[in-house]
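Some notes on the structure that comes next.
A protein chain is absent from this complex, but the other protein chains hold their places.
Now for subunit A:
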Amino acid sequence: EDAERISSADVAVVQERRRILEDWYNWREVVEEEIAEERAELGLSEDPIEELLRAKAAEVAPDGEEQVIE
């Protein structure tokens, strides 16, 4: 009987965790979509940092050729 009680408590805990986990990832999905849309509407690039890094790389090698460092 004890074992049964414990196992049903375990099941409840696991089910609760499963729900919490699903809630979290569902929320993340909604937020990520929202931000992507907002970014597009504002005409901003999807990844502004990638753009900055490209600009910096271009400055280092302005002709666009890869620099070979030996």
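Heads up, the rule we're going with is that contacts are C-beta pairs under 8 Å (C-beta built on N, C-alpha and C of every residue); 3 or more make two chains touch, one makes a residue touch a chain; residues count from 1.
Assume contacts and distances are computed from a predicted model.
> For the chain that's not shown, choose its UniProt protein name out of "Membrane magnesium transporter", "Eukaryotic translation initiation factor 3 subunit I", "Proteasome subunit beta" or "Ribosomal RNA-processing protein 43".
Answer from the record: the omitted chain is "Eukaryotic translation initiation factor 3 subunit I".
> Using the document's contact rule, name the residues of subunit A that touch the chain not shown here.
Touch with the absent chain occurs at residues 14, 17-18, 20-21, 24-25, 31-32, 35, 38-39, 42, 44, 48-49, 51-53, 56.
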